[in-house]
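Written below as structure tokens is the structure these notes are about.
Only one protein chain is missing from this complex, and each of the others stays in its spot.
And then chain A:
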Amino acid sequence: MARQRYHDGLALHQALPGRFLPFLVGAMTFLAALALAGGIAAHALSQRWTHGAGAVTTVQVPNPDDPAAANAGGASPAATRIHAVQDILATTPAITAAHRLTDAELRALLAPWIEQTGDGSLPLPAVIEVHIAPTRNPDNALLARLQASAPGTMVEHDSVWSDRLAALAGSLQACALLAVLIVMTVAVCVVMAATRAGLQTRRQAIALIHSLGATDGYISGRFSSRVGLLALGGGLCGGVLALPMLLAMSHLAAPFTATTDTLPTMGMEWRNPRMLLDLLPHALLWMLLALPPAAGLTGWITTQLTVRAWLRRLP
């Protein structure tokens, strides 16, 4: 019955062959998936650099156990330089956390250099890791106050470096978005060209059924259903083909984007589909799932508009 219903002379399997369009839409979907993955990876790295370990400021206090300067401005003058610095950091509003590295942490940090010199008795400064609220930067007054309490104290703002990396990640995200837009534009052009070629191939049949009372909606609906399905199929193929590559890239990127306790174990996840999908960021997984329907919808809408514009030539 359905086969009979579509014996309307449009012969869409001839007008819109089932290989060319799905192949091109599949290739576009594959490229869009890669671009989206790049954008999401850049976003993840940006988040990590601006909010994570990359946003740490270090404060070095030489001779930490010496007496603090007499002109220190604290409410209750501290006995040692390190205590004076810690008091100031604790009362600075922009600082969310401050942690003095233990002796073991400090020696572990400096191990490559200390082992090279072979000298374990070097006097080491106290090092304090300071986390600063992302939207607030401590001003120069903090350094002045620290140096007034403990002359020679140094502050290294790692956030300058992380801000530059975040800017780079932002531009990478913009490039990824631009790539997706270009891919979508090319896909729309491909669908328009294929639809116009199909209309040209079947123009006599279209003119005839138009003269017999077929509405613009009927003709455009027949074309757009066919193109929408072909684009959906192409989108599914492109998405499925992109999946292994995205999984491999996610696996490689995991050490840079995941916390240490969630790092995947090489080899284990490949045998477990659930673990395999867990490798992908959730945002990327959802976008990957959304790509085929988006391809189908883009094809459907583009074809509707193309066919309706073409039919305007007919009286």
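Here, contacts are C-beta pairs under 8 Å (C-beta built on N, C-alpha and C of every residue); 3 or more make two chains touch, one makes a residue touch a chain; residues count from 1.
We take it that contacts and distances are computed from a predicted model.
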{"item": "Chain left out of the displayed complex - its UniProt protein name, from \"Cell division ATP-binding protein FtsE\", \"Aliphatic sulfonates transport permease protein SsuC\", \"phosphoenolpyruvate--glycerone phosphotransferase\" or \"Histidine kinase\"", "value": "\"Cell division ATP-binding protein FtsE\""}
{"item": "Residue of A:59, A:98 or A:209 in touch with the missing chain, whole complex considered", "value": "A:209"}
{"item": "Residues belonging to chain A that touch the chain removed from view", "value": "1, 4-5, 7-9, 11, 14, 204-205, 208-216, 218, 315"}
